[in-house]
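Only a single protein chain was left out; the remaining protein chains are all shown in position.
Our next item is subunit A:
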Amino acid sequence: MLDLLAYPFVQRALAAAFLVSIACGVMGALVVVNRMTFLAGGVAHAGYGGVGLAFFAGWPVLPTAAGFSVLAALAAGLLSRRRDERMDVTVGLLWAGGMAFGVLLLDLTEGYNVDLMSYLFGSILTVGPDTLSTMALLVALLVGLVGLFYRPLLALSLDREFAHTRGLPVGALHLLLLGLIALAVMTAVPAIGLVLVIALLTTPAHLAERHAGSLAGMMVLASLWAFAFCLIGLGLAFWLDLTSGAAIIAVAVASVAVAELLPRRKRIARPETG
């Protein structure tokens, strides 16, 4: 088994899994506590528009798709604010509109010869050095921004009215959160694809919140869970010749199913005193 580690593509796959786990663990915690799963799905699918744009314009795929997703997420945030916070409608537009935009641009791109399935469902075993470098840069940016804005993002996640009374720019922080979600989603696309990324954002965080004592702890635990899912999924994909992204997500979903069957930690509400 250790022989496998000598292969460069396996080394890159493990490094990609590590980076994706950090991105999905950190941002997954924020997605779950902010109830933004649907939004994250919309941002992920909008990323397909970025993929189409990259092929149409001949630009590098991951940076283009990441930039496109961030702009789409920010546009959704601004639009929902103008539309009296109808975020669900805006996300629906983002979701389908981004996909349609990507398909149309690819239709208009002459002679493209790409395995689009790898963007939809990921291909962690074929992540190249350039893609890995871009992923590392995105994760560094993501972790740096979350670290810097951790307390404001925590306040935003807990109570926006409170954040406002403490002089925090709630609107700008909301947009920052959307942009960070887009960055995390696009970091994960090469490994598990934009269709499946939502599961790696939510399942590790869902499991982590049961045992975490803080949001930061939830981020760390979720990252560890995500890395475990990636390793097991990768192993299954390698030995059983399965699609790697789907195998990783299958492991994640199965883990949640098992966890749901286990007894939860008992929570005792103390009686009201005085």
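Definition applied: contacts are C-beta pairs under 8 Å (C-beta built on N, C-alpha and C of every residue); 3 or more make two chains touch, one makes a residue touch a chain; residues count from 1.
Please note the rule applied: contacts and distances are computed from a predicted model.
For the chain that does not appear here, its UniProt entry gives the protein name "Zinc transport system ATP-binding protein", which is one of "Cytochrome c-type biogenesis protein CcmF", "3-oxoacid CoA-transferase subunit A", "Putative solute:sodium symporter small subunit" or "Zinc transport system ATP-binding protein". Only one residue from A:Ala57, A:Ala140 or A:Leu158 touches the chain missing from this view: A:Leu158.
Summarising the interface, subunit A meets the missing chain with residues 32-35, 84, 148-149, 151-152, 154-155, 157-159, 161-162, 164-169, 209-210, 212-215, 217-218, 267-274.
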